[in-house]
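Note sheet for the following structure.
The complex is shown incomplete by one protein chain, all other protein chains being positioned as in the whole.
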């Protein structure tokens, strides 16, 4: 369903070609600083970057229709709405009949039938990540009162990979000054080239995003099933195009020995710390006080300007499909702020469920 | 919390050193064939294999205490109980003070306080996967009535990797005849050696499990947040030692071009099929009718017989810890049937939530 | 929280003095006829009636911002928004300090603190029933496709009671032509007098609403905890001013003998029917195929134009409070359509949870 969270809850609605899209955030305590401006800032970070993104102009101006009064949350549900400016959906109707490879068209038509509103990808559209970003701003505002910070950045585009194990403060906020959300100017250059090369070849390319979270209380996460890593993974996989999620060493840990992978404990200024962070901040489904460290794999954009084989569900014959329009040759730079938002939504819910943040006075 | 599922629901209870462990499965329709024998068969597949597993004898005999009558489910909750035979927990009390690297001891003590029952790992113990396996048998029995089948096997141990893209029928049921749950005798040999080498060196080793699911209806999965991949990932991360989950090409897709990664459609005997399965059977959070294909990364067993650095939470000083007892040098072979079970629990819940299986007549 | 339902789900937001109020309805299948017009019709039935209601002009014009296309639902969440026209909230600030007897002011201030947005009653305002009515229209539209119909009417105002056991067709739709929602012109006259008398005496009066539901499948309701009567009661108590809920004979059954109260079975045109309906259509938490018959008790409006004793939370002394403004001397006539709506929301959710209505094709 279109609702996530038990104690801090987000509901999304809308589709890319109706009147608009939006969300309702429920459970946020009163008294948190929140304004349309700080939401707008993150929404702007989700817009396509010049040169490497789709030139379609989506302004995504947010309206706050409830839950905030005089710049502060008031404890009741926060509703935000983003009007759709550009609603030319004529080109989408064909996809019900000749489903686009790599898109949700085919399973959606089987599930919902030919009456399904497939325009703009319907509910499965990347556009639905805009209200998630808006909701994520509320979560980040709430969590910042507890000293919890999030930083995501592009770790790889295609085969160009950032091999550094960067700290949060190294990347926080800064990467949004670079079109690819890379962690250095050199990587920006190389990643940008990787994207432009794919674009020039009429193709697209994937990549990975890393997200670091600092300031979590030790023990955050609910056993047995509502673990911190499990809940994060659940919501990260809801982002379109995500194909893998890992924590700490992740898949790399499967090739390691226990003596290498175990993070040993010591004291640092009276606090328990581990000398390495192979666990990515998670043990037994709970935070262990080290930075949470996760990576998300994005597949290459499915919409490419090449002719592709598909089926014609009307005639029962095979067909060729050429997708018109301008699409992002790489979704990863726009997804960075989405990964941050989604991570914040999960952490906010776990913090409130666990009683680390009180609902009320 | 210790409950998973909206329409097909499992609740686990117990810990490794109390009277026993068990589960309650709620929501299973009446009339499904189920007996203690078929549950026992899977529980036995979770037992350590001779030579490469811990020699601790856990018989894990299941008792069905409700929900089944004359070999069939009756529609009311199914409760299963496994008595604990071996309850020597004396050695665990030390871990509250000197937490084991790589285990949940430290976050658990912070979360639950020193009164926490840490014996045998408490709720975070691998032993809690036994009731999951039992519940998974109910899910598999239910789903088999709809032609849905699950097969998991060991894809890698340490650096020994099975490079074949095997089909379900190639591995189904057969791998349980091999101690490592490898897909071929040759791989059994090499993986077994990898485990024994680690063991001899007083170390442990990780690995990956692949799970294939066939027979899913096209469109299974609930947008936007309760996707098939997201729900599977959530529950897979609840298995102790899991550090990564990917579908289809997974992290590999992040290095691919769209033209390579997109699975194109064609007809096969009147059914829509894709020529490749890079998507691993999932598009837009829904099954697309191709086999579901997922991989899970397990870290090496945290308990190793070498002395490790840790902290003494009592004195506030650093300490050395040597973990006594016999532990599995590699958890992966025992985890294969757990991955199958957990996948089946998720699919059963989605099938019932989506109305593909009716609760009642 | 502000969300109800597992499979057919409503989330409400807004408060009486912010920009507006609204709801998101999730889970409604595609293809159901729905337009702003039919929603508006029920919203108008919630408006105060001339003479006996508050003269405050609330137009409550609904906007549908997502989920409907060309007069039909499209399967994605339906968002509806009602702008607040009249937002004079100056008079409410005093109630944080001198809480109104019979209102939620005092517990709300303790729960949410003095920063709480108490204007217009905040989340506890009767105004929040407007989005419930809007959501209820979606539920009724969905359920009408299965032949399920709802009819509510005013059964009593103060001591004026309708002693007839009326059938659904006798009251359906017709009562909205009478200002008190009474079932006959004579009762309209007497109930209207009861309200006007209270009003003239500077007082208010309570009453009861009866709701009848026909067309339910036998067996609707989820044991053990999600019973049809329990779920209805839960949501009915969420309507402000409700103090009691009963089914069939209700409290009267407690004085009866089993031989009187048991409804015996017989066949009627091949269908199993009971000769009486003391059970109100519910047995063991499930519908039994007879009309569902429930009654809801509303207390008299708490806001009365007389001076009342209260406390001054600022000075810690006792105080007198006179509530300005024009309030409904009796809330019952406006609540009739709310009871209908709330009943429809619960039944829609149970129908979808139980698989009686499929989410998808």
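Observations on the structure shown:
Order of writing sets the chain letters: A, B and C. Residues in each chain are counted from 1.
Convention: a residue touches a chain if its C-beta (ideal position, glycine included) is under 8 Å from a C-beta of that chain, and two chains touch if they have at least 3 such contacts.
Remember, it's a predicted structure, so these values are computed and weren't measured experimentally.
If you put the hidden chain back, the residue from C:19, C:215 or C:250 that touches it is C:250. Shown as candidates are C:297, C:341 or C:357; the residue that touches the absent chain is C:297. Among the residues C:51, C:107 or C:325, only C:107 touches the chain that is left out of the figure. Taking the whole complex into account, subunit B touches the unshown chain at residues 1-3, 7, 9, 11-15, 18-22, 24, 26-27, 30-31, 64-67, 69, 72, 74-79, 81, 110-113, 115-117, 122-123, 360-361. Residues 1-4, 12, 99, 101-104, 106-108, 110-112, 123-124, 128, 156, 158-159, 198, 201, 203-208, 218-219, 221-227, 229-231, 233-238, 240, 242-251, 253-267, 270, 272, 274-275, 278-280, 283-289, 297-304, 306, 308-311, 313, 316-318 of subunit C touch the missing chain (whole complex, contact as defined above).
For subunit A, the residues touching the absent chain in the complete assembly are 6-7, 219, 353-355, 358-360.
One rule holds for everything that comes next: only the chains that are shown with their structure count from here on.
Taking each chain's centre as the mean of its C-alpha atoms, subunit A lies 39 Å from subunit C. Distance from the subunit B centre to the subunit C centre is 46 Å, each centre being the mean of its Cα atoms. Centre-to-centre separation of subunit A and subunit B, using mean CA positions: 26 Å.
Residue positions of subunit B touching 2 or more other chains, listed in rising order: 219.
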